[in-house]
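In this view, the complex is presented without one of its protein chains, the others remaining in place.
Presenting subunit A:
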Amino acid sequence: MAETVVVDFPKNFTRALNDGQLRRNLRAAMDTLGMRRRTLFSDPVAFEQLRARGDAIRQRALRQLPELLERLETKCTANGIQVHWAETPAQANGICLEILRRHKATRVIKGKSMVSEEMHLNHFLEEHGVEALETDLGEYIIQLDHETPSHIIVPAIHKNRDQIARLFHEKIPDTPYTEVVEELNAIARKVLREKFFAGEVGVSGVNFAVAETGTLCLVENEGNGRMCTTAPPVHIAVMGLEKVVERLEDVPPLLRLLTGSATGQLITTYFNMITSPRKQGEKDGPKEVHLILLDNGRSKIWADPELRQTLKCIRCGACMNHCPVYTRLGGHAYGYVYPGPIGSILTPQLEGLDHAGAMATASSFCGACEEVCPVKIPIVDILRRLRVESYNKQDASNAVKGHGYKTNATESLTWKAWALSNAVPWINAVNAKLLGLLGPLLPRLPAWGIVKGWRQSRALPRFAGKSLHALAKESRIRDE
């Protein structure tokens, strides 16, 4: 299902920047997450070594992607896991629905999964009469409020406890108002426990899929992921096809990088490795396990060696926590499922530059994201590439979807004039002279069009009366 909403970035950004509550909530949270991460990776030498390892593992996995996907499929199938392939979110949703229909299931319990957000699975299932309940506390909170995650790790981080207290009080029957976090937590536990008990199908994401053994790895703290993948008779795991790794021994370094970068944890409460459905004689666990491999544009990203690096991502969210843009806006302003720096390089490639290209402009190129990225994704280079492609109309085979959307006559003409003025000395001289004469008048002219927008948050530079060239000439510095 393609995103049909038109995202109005400037409006979103203005609204987010003017929301004082949102900015306070975010600031506190991002500072804490950043601090926890720094505490865990306190030895810079060891951290560099670890992320070089992580980078190497992810690169090796991507290099062999088609072979590893086939190996994963073979292994999983041999283990009894049913593997499905989907080119589009619509296909993936269809596969889910078909499994649910076969089991006559109407109650789905869900663990946290960004790919399922990408598929808009909940919405799709509800349209087809299936209750899809988020069970991760943060996801549960935002689902109650009909929102989407604003962060890929801590989805409800834009809300504070008062807001959550009000929400629970209003939306959950017979719930008194309380701002005590432990009590809010207990309320959710009680509601969701009944759902775990009654859930007919569990849906989860996948953090790593191991081709060597056909194992699906899930990282979590709450236990809801284990509930969803253990208590119901059917488990459906959805994953982006880039999540595969080659060997089981590749997992420990990635796991450390993931939990450390995400929340500064040495390890999460649970690391859940699933290799097969319930075997003969076993007393619990799902009798059926399905794995859905979703492409949704990833194979196209993969084909370009530079853009491919986007797919190294292990979804830790550290780039968001350290991004000066994200920490002031939060995730909703970006308007798509994946926000922040990783979202700004991934989303325009998935959705097309013509839809989401503006995300690539939501960066000052400060590079903080790259510094913390546990698998060394060259985020700034890719952002720059996307900005260039926004103006590139040529249909190269590796051109990003929706490229050239920004090309316009005014800008093309301006740049042509600029190039000319720098190539032809006499034009340059005339320009310099004119600017020297007219420059001081500019601030007094009424602002219009793009100039107006530009001047809203910037002061006009003061033009020197004479150009450097002219000054040098007057001082008789030899012209070479």
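Just so we're on the same page, contacts are C-beta pairs under 8 Å (C-beta built on N, C-alpha and C of every residue); 3 or more make two chains touch, one makes a residue touch a chain; residues count from 1.
Basically, contacts and distances are computed from a predicted model.
**Q** One chain is missing here; what is its name in UniProt, given the choices "Nitrate/nitrite transport system permease protein", "Acetolactate synthase small subunit", "Lactate utilization protein" or "Chemotaxis protein CheA"?
**A** For the chain missing from the view, the UniProt record says "Lactate utilization protein".
**Q** Looking at the full complex, which residue from A:Leu72, A:Ile274, A:Cys313 or A:Val400 touches the chain that isn't shown here?
**A** Residue touching the absent chain, from the options given: A:Ile274.
**Q** Considering the complete complex, identify which of A:Asn160, A:Thr175, A:Asn431 or A:Ser467 is in touch with the unshown chain.
**A** A:Asn160
**Q** With the missing chain put back, which residues of subunit A would touch it? List them for me.
**A** Missing-chain contacts on subunit A: residues 25, 28-29, 32-33, 46, 49-50, 52-53, 55-57, 59-60, 63, 65-66, 69-70, 85-87, 91, 135-138, 141, 154-157, 159-161, 164, 181-182, 184-185, 188-189, 192-193, 196-197, 212-215, 221-224, 226-227, 230-231, 233, 241, 247-249, 251-253, 255, 263, 266-279, 281-285, 293, 295, 299-300, 302-303, 305.
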